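Only one protein chain is missing; all other protein chains are in place.
In order of appearance the chains are A and B, and numbering begins at 1 in each one.
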Amino acid sequence: MDEKNTKKMLSAAKKRWKDTTLQQTLTKNSERIKSFHNLSNKEITTLYTPDDIHKDDYLANQNFPGQFPFLRGIHPNLYRGRLWTMRQFAGFGSAEETNQRYKYLLDHGETGLSVAFDYPTLYGYDTDHPCARGEFGKCGVAVSSLKDMEILFSGIPVDTITTSMTINGPAAIIWAMYIANAEKQHISKKINGGTIQNDILKEYIAQKSYIFPPEPSMRLIVDTFEYGFKEIPRWNTISISGYHIREAGSTAIQELAFTLADGLEYVKAATARGLDIDAFAPRLSFFFNAHNDLFEEIAKYRAARRIWAQELKKMGAKKDRSLLMRFHTQTAGCSLSAQQPEINIVRVTIQALAAVLGGTQSLHTNSMDEALALPSEKAVRIALRTQQIIAEESGVTYTVDPLGGSYYVEWLTDMMEEETYRYFDRIERLGGVIPAIEKGFFQREIAESAYRYQKEIDNHERIIVGVNDYQLDETIGIPILKMDEKGEERQINRLKKLRKNRDNQKVRERLDQLRKAAEKDHNLMPFILACVKEYATLGETCQVLRDVFGEYQELAIY
Amino acid sequence: MGKIRVLVAKPGLDGHDRGAKIVARALRDAGMEVIYSGLHQTADQIITTAIQEDVHVIGLSLLSGAHMTLFVDVATLAKKHDLQNVLIIGGGIIPEDDIPALKKAGISAVFGPGTPVEKIVEYIETYVKR
Partner (left out) sequence: MKTVEQQILAGDQQAIARLITAVENNSPVAIDVMRSLHRHTGHAHIIGVTGVMGGGKSSLIYKLSSVMRKKGLKIGIIAIDPTSPFTGGALLGDRIRMGELSDDPDVFIRSMGTRGMLGGLSGAVYDVIEILDAAGKDVILIETVGVGQAEVDIVKVADTTIVLLVPGLGDSIQTIKAGLMEIADIFVVNKADKPGADQTVAELESFLDVYAPTVSQRKPVIVSTSVKENMGFEDLHEQIQLHYMFLQKNEKVVEKRKIRYEVVLVEIIRKRLMGLIYDQKRLTQTVDQLVSDVVQRKLDPYTAADTIFSSLIK
């Protein structure tokens, strides 16, 4: 009663302030622009005060970190205990070259690995497939067989570091190679965890590195969930990703809503198989983007934690661990300019700060030259140093969720949550996530936002420093990474040799067993493992599944 | 005079189609007829489409770094089919150092990240051969 009255009085006082104090200023000088809209196209007002916060029951809506609904964080003392994992996404050329880069990064204080694969690998093709033409090693490292995986991790202790692998369509196969390599090193039971991205829904929605249609893809993913919590319980069998949705042009709200909707879809698929939600939910992890609007990004992570905890509880999760939304963050590649590339260091700093203030569990900071080419060593080092400065010098790690209670951030958090639930309703009305994909709903929403953003820049309604204002006529002086030109040849020769020297009789048998298992509804992980251990290549193993499952065709959505 | 017809194509395996789609829409809004190829096109498919659709312009978009192979493939095949009147332009993550070689191969212009779309419209309207 008292609180309500206070709020009413405050609202009245605020109106008076608007009509008098603020109005006087506005009469003298109009504001720089007519209205202020954030990146999600939501209007932001001059001032936020306690009466803007509607979810104001602290214990129910915010509570303490480590307690439901985990708005303020999943750990009670967050970075006071342990810093986030500094994990730089890297991979290019041959396994040999990338192996060297990993060792370089670990030497410079990186605490986890993150593997980028090249396009042929992402699509389940071997390096010598015709579709792989021109793509070898360009966007990541080529891994066509267990042999490449062995080289990639030679001298790297997979029992002490954790590895994240950005792989989706053929995730089960690549993961099987990682496990098989650890077995060869006699440390399979001691794998110190890691992550496979394994998030196919966002591929259909945004990133487009899909292979199979939705149904068999979902089956493969649930297979990995099941295998994971039984055999390698510390492994994150999925990283439900908003990053690519955002890079494809969505707003922060769309990123939040679509990613969580995908997450809930995986939970549904796994429980439909009969898996115990408390067995697999603790192994679900997330991956978000960090763009330039500092407060909006922070609010996004906070809202994500609360929505996830609420929804998992509704779906029957009992253990606290099942409710925790743990996430990795990468700064926004799409926000970087090719012009005056050095200024990207500043953008990345703001974005990284958002991720840390939002309570991320691990972080990749982009290198300044990524709008030009693959990052050079120096650029990668500066990106890593950015994280180290935030961690060691900025002081933002001293307390948990330092922006909690900011009227603006709390208002943003609540608003983004509301908008997310509005999207959930729309998706539900379309029949769920997969039907919505098949109707092109997400793709159209993202294309609209991307087009609007570009128009704003073209019309100078949004200023991007160095791009549409503050330009400089200069030649770009950043050293660009050159790859070993012999890499592709070496890789193709290795493949040829491998196909000749392995036990081809056994390879055929294993592939045949995989085919039969795929036609029925066995969990495919053991069969895939058996194939890769005999050095069946990625392309061969994937082809068996392509034959059984078919391939996905994109929709015509702009 | 008839409308300018443009083929916006994504060669290779790269799935980043944000830029290609934005450009396709912008060209449409500038009054052109835009044929969008979709993802994963081979050079053969791109050139056959360009011939059948009788386009004035082929716009290639690629962010995977494979442009030195794939853009050049398309330009070479265009020459083989006598499409010297077709303007071929490219966009994506393309290092400055690669541009001279691309131009030599037959890519008339390269547009990097941050290019305003009107600049592409203007370029086409200026250099299109009809």
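Throughout what follows, contacts are C-beta pairs under 8 Å (C-beta built on N, C-alpha and C of every residue); 3 or more make two chains touch, one makes a residue touch a chain.
Please read these numbers as outputs of a predicted model, since none were measured by experiment.
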Among A:213, A:402 or A:432, which residue is in contact with the omitted chain in the full complex? A:213
Residue numbers in chain A that touch the chain omitted from display: 213, 439, 550, 553-556, 558
Chain not shown, touching residues in chain B: 1-3, 5, 24-25, 27-38, 42, 44-45, 48-49, 51-54, 81-82
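The working rule: only the chains that are shown with their structure count from here on.
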Give every residue of chain B touching chain A within the complex, in rising order. 12-18, 21-22, 24-26, 36, 38-40, 64-66, 68-70, 73, 93, 95-97, 112-114, 116-118
Okay, in this complex, where on chain A does chain B touch? 119-120, 122-123, 125, 131-135, 138-139, 203, 207-209, 247-249, 334, 336-339, 371-374, 447, 450-451, 454, 457-458, 464, 466-468, 475-476, 480, 554, 556, 558
